[in-house]
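With one protein chain removed, the remaining protein chains of the complex are shown where they sit.
Now for chain A:
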Amino acid sequence: MTIRSLLIANRGEIAVRIIKAAKALGIRTVQVHSAADADMLAVKLADEAIDIGPPAAKKSYLSIPAVINAAKRAGVDAIHPGYGFLSENGDFADAVEAAGMIFIGPKGDAIRLLGDKVAAREVAKKAGVPTVPGSDGRVDGIVAARKVAETTGFPIMIKAAAGGGGRGIRIANNMAELESQFPMASAEALAAFGDGGLYLEKVISRARHVEVQILGDGENVVHCYERECSLQRRRQKVWEEAQAFLLPARVREKLCASAVALAREVKYRGAGTVEYLYDDETQDFYFIEVNTRIQVEHPVTEMITGIDLVQEMIRVAGGARLSVTQNDIVPRGHAIECRINAEDATRDFMPAPGQIGRLSIPEGEGIRFDTMLYAGYSIPPFYDSLLGKLIVWAETRDACLDRLKGALQQLEIGGVPTTVPLHLALAGDDSVRRGAFHTRFLEAWLEAEFSRQLQSKSEVA
């Protein structure tokens, strides 16, 4: 392996996670941080820490020169971008290479190709992966948009070609809405992403969000099976499971093979995720997008496969071949991840930075807590509200839900409101236990079921 030292260009729980993986491989770690993050856990755990700028992310974690200069100063061999920030920025990957270092992830060209939603759709089609009915690439204007809608029907999604993470999406329920929303969506896309390009996709109602974890070394590609990520709020995942337990074996096989075919098409290197919508009724699945990075929910896959995905992505970036073949990867049991955020679930998920008081983390067989927290830590207000991820594994999904409930009850984070009560309610919910949910389930459930539970609690109190 050519990587002996590694700079982590990220923060929070994922920085901690990367440091642990690097240490296990005997690699020296250098953690960059903003002025607001001098006290974060990753800084304490790394061998060296470098201040790269003010709290605003665009002046620190999103500044390519600031990160590259720190890496040069520290003399590292490689940079791991984590998720978010510069992780899917092809220009950053190029800049790292131009500076003579290794970028832990795919090549800049692959990031750009798969990051452009329209181009990625083309790659998927070429690899024989089904895509959601919609426009063939970018739509040139309202006349062309109208034609597409006449074929696919309503509701239809207007999406920014350069968008992602749920941003830049509008839904039109009829032709009049399409006509009024289309120009606004283009203006918004231009303002948000510097690219007013739009494309159209039919809305698959009552779909599940299913995604396949892939690993490539630039030559060989394997899949590490799939995850079920349908429980989302404002298009952000809240709770993730591995595997997608209701998927028929035949569909699973086709789905995973299609993700591998797509990754092969671009000679993928590193860890990545191919995201799909899955229609329970027709058993059809449709490609949505590729995430060319490690994802927040990667631990559920690690729990069922026993593969350390972060170590594997560091190894292949260093020039090693994949350490596993497809036959070596045998999923076992079931895993669920809950994202624990500093948000007040009783006040419309208002984010609540503050100082952590008492901290008590559950331990035991099948329980893992990936976190940035320690007692006394002050959560800065400048970044997202994710505090940690509780991941629970058991032989069966039912046993996993039971173990999860116990772990959530033992998890104590003092000082700030968190989303633990939400996860406790979900873990005890009958629909969740039956797996009777889809991508639009959670928001309706929050309005009806969860607010009823909050109401009855406040009456008792």
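Annotations for the structure displayed:
As a convention for this text, a contact is a pair of C-beta atoms (placed from the backbone, for glycine too) under 8 Å apart; a residue touches a chain by one contact, two chains touch by 3 or more; residues count from 1.
Just so it is clear, contacts and distances are computed from a predicted model.
UniProt records the chain missing from this view under the protein name "Biotin carboxyl carrier protein of acetyl-CoA carboxylase", selected from "NADH ubiquinone oxidoreductase 20 kDa subunit", "L-serine ammonia-lyase", "Biotin carboxyl carrier protein of acetyl-CoA carboxylase" or "Cytochrome oxidase subunit III". Touch with the chain that is not drawn comes from one residue among A:A56, A:A99 or A:V251, which is A:A56.
Touching the missing chain, out of A:D384, A:D398, A:E412 or A:E447, is residue A:D384.
When the full complex is taken into account, the listed residue touching the unshown chain is A:A342, out of A:L114, A:V290, A:A342 or A:I356.
Interface note for the absent chain: among A:V16, A:A36 or A:L422, the touching residue is A:A36. Seen across the whole complex, the unshown chain contacts chain A at 36, 54-56, 191, 342-343, 350-351, 353, 381-385.
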